[in-house]
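With one protein chain removed, the remaining protein chains of the complex are shown where they sit.
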């Protein structure tokens, strides 16, 4: 070491001496953050399990478990390679190497683990939207497609050093700089677009093609509420998700040393403020609307829980680049976007989304990406993305509200439209093909009875009589609490 | 080392060492510590999920949705309240020697040794006064903001159990704002700020306007918040449950308590486990540092805390379970191992060890946790049978009762070496006071007793009139019809079926 670079300075010495420890600490940080993100699988599972009727809970839990497993295998074989997140010389559309982790430096493996957890999260968003009527096989096929192709390509666009929408585009081999989209690239720090919108748009395509559950709309086309069977589970899921978000957002710094812990702490703060503002604003807006229309005041816990999630989704893209006060505004607007999206879905488009995944992840995700074009501050952008390559002053573009001009907003908008087009187009075709093949939806009899008895080895609850409340939400037909039919 | 010829002069080596220290201190170590603290904050945040499940399982199913909503809003409103004024009142202190920034060498030394910090007022001992809505808060302090926010939210959520099944949703929101915006931050300031009048973190600079340095010669030893978090929450629960009155049917005509078991023991115990898990952020995280330059293995503080936490909880659970079994055996003649009592016993042990966890040996943690279980059991019986206060989750007995015991135990069992590890030595280099059982004098006990008194006084003095006012204007309690029917039907849409 020493002989290469004599004479040395103290600075060199320090850098060299601390480098191994710093790298290791950064790697632990990413791994532990990834473990938190992994727990979001449990959160999604509990959220959807509690949000469906008891007779379909077992199936939805199985789908959630399986998409985790499928994500691990498929992301290993295909997804990571197509995402090409560490490859600077890939093309701007898709990654083309490191399939099955071949050729990946072992010291970089932590990135795979972290990204796998993200892929699983993106995939599992859809399970709720297709709940109670999609077949198991179609869901597994969907998981393979989204993890193996659709999702990684989007992440390549925005997070790879060569992606067309990426703000990380770097020097090419010949020393020239790649041009950035609108001179800035899209800022999607932790994935409002790449993760949540992908899931939300796929959910939209799936739910639209699958059609509503029986009885979701009455003869006049008015939506009839089909509440879930277990609020405690659903809110447990929400809390676990929020907890996992502390791996999702702050973990996306991918490092904690060399002063980045200040960014990490700031992301914690903005994430918290965004979620809190979303929860409060959604609840109050909902109460207000309800009071105006029906004259009753009802504080609905599931609305608050979804609102908090919408706030968290909205703050996911801008969490590192906005001021704390802006996080509150973004979370609040996220609440309204969520409520508007939910209304649009159920009352105008007549799409049945049992857990409001489209509104929470799709609509709030769009808002989160766009909000970055408005609220990103110059200083935080520089801190997060570094100086602008190939320019003299090194200033990156920042949000329109700070006088940064409209180019960043334009880039964010193009990025949003590209995701909608890509995911909506591909997944729409795929779900349509499934539908044509008759693989997509369970038969009407099975749906009426609930999928668990016939498909998933019995009811989720065994040996219980429905408690007082169960009758209100799910008719106590033989499908709800049957004795288990055949041997396992 | 021995093999290398000493090319560096002694002076150069010393300078290199100083450079290393400076370098390690400002970059690596600060980052590692921030990393540690924010992760601990995540675990503390997860305690919200624990409380939600604990409460949801412990109430009747007709009120489950209501109490879960209270719990999720705790986090949301707590965050806003902490943003606006909470952090400012608690930690809005002038930074010592901030005014020396830019100076170097002898000028810096002179500045540091000089007069008290500019901007320090006498009121600073009582309440912080800057950083409202994070204005001017340096980014390098955001980790503290986040970590302390999770504490504030945890403290506030304690009350939701005590007022369950009968409190109006609107009243709870007002209470939440009140406690996180003002009541809790002030107590936290007293105990933990570098300026607080009971704090052992004071220095000659921050205490400059007062006549003493450490209260009772030691300051209050409250490592992770028995006084600031648990007692504030527990005493507020006492005020709330007392003003609110018992649930319909909780006491029969003769005034004897009637059992009202919760609807789902699995959820309750899931909540206990989540809380226990989160406590590993709460207690060890309160070290707020894992590594210090110039101190070998500073991590031993946080690790000893983790062990004490485990041991305290284990001892609390076992003691409570056996005490409850014995009690039932002698009164009713049957042997029953009550799960819910055991779960509360775990929480009692955890609360008891929260205050002294940084200062006591492992064997002492067994004793503290075990007695904590006993304290909880007695406090719970007194509450119910003597004071006739209806506390659906036993929040008063667990958090106020065991919080008091934890502070007293800190005065008794604090071990000299461990106190020094946490607080350093006295300004004159002598040993800090420690527990009287360990051979020290009574100053820690005196200071901690003072903390108990002032927390009781402060919290009751503010929260009782507040709750009475709410009651007078008819905002506090739901109507008897709604209560009989369950809050979920009328206020929160449909039933939580399960």
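A few points about this structure:
Letters A and B mark the chains as written, and numbering starts fresh at 1 in each.
Everything that follows uses one rule, which is that a residue touches a chain if its C-beta (ideal position, glycine included) is under 8 Å from a C-beta of that chain, and two chains touch if they have at least 3 such contacts.
Given the structure is predicted, the values throughout are model-derived calculations rather than measurements.
Touch with the chain omitted from the figure is made, among B:311, B:445, B:470 or B:489, by B:311. Touching the chain that is not shown, out of B:362, B:385 or B:431: B:362 (per the contact rule at the top). Annotation for chain B: contacts to the undisplayed chain at residues 1-2, 4-8, 12-13, 15-17, 19-21, 24, 28-29, 32, 36, 39, 43, 61, 261, 263-266, 269-270, 272-274, 276-277, 280, 284, 290-293, 295-300, 302-304, 306-307, 310-311, 313-315, 317-318, 321, 335-340, 342-343, 346, 362-363, 366, 498.
Of the residues in chain A, those that touch the hidden partner chain are 2-3, 6-11, 13-14, 16-18, 20-21, 23-25, 27-28, 31-32, 34-35, 38-39, 41-42, 45-46, 49-50, 57-59, 61-62, 65-66, 68-73, 76, 100-101, 106-107, 109-110, 112-113, 116, 136, 230, 233, 236, 455-464, 467, 484, 486-488.
Rule of thumb we're sticking to: only the chains that are shown with their structure count from here on.
Between chain A and chain B the centroid-to-centroid distance comes to 34 Å (mean Cα coordinates, whole Å).
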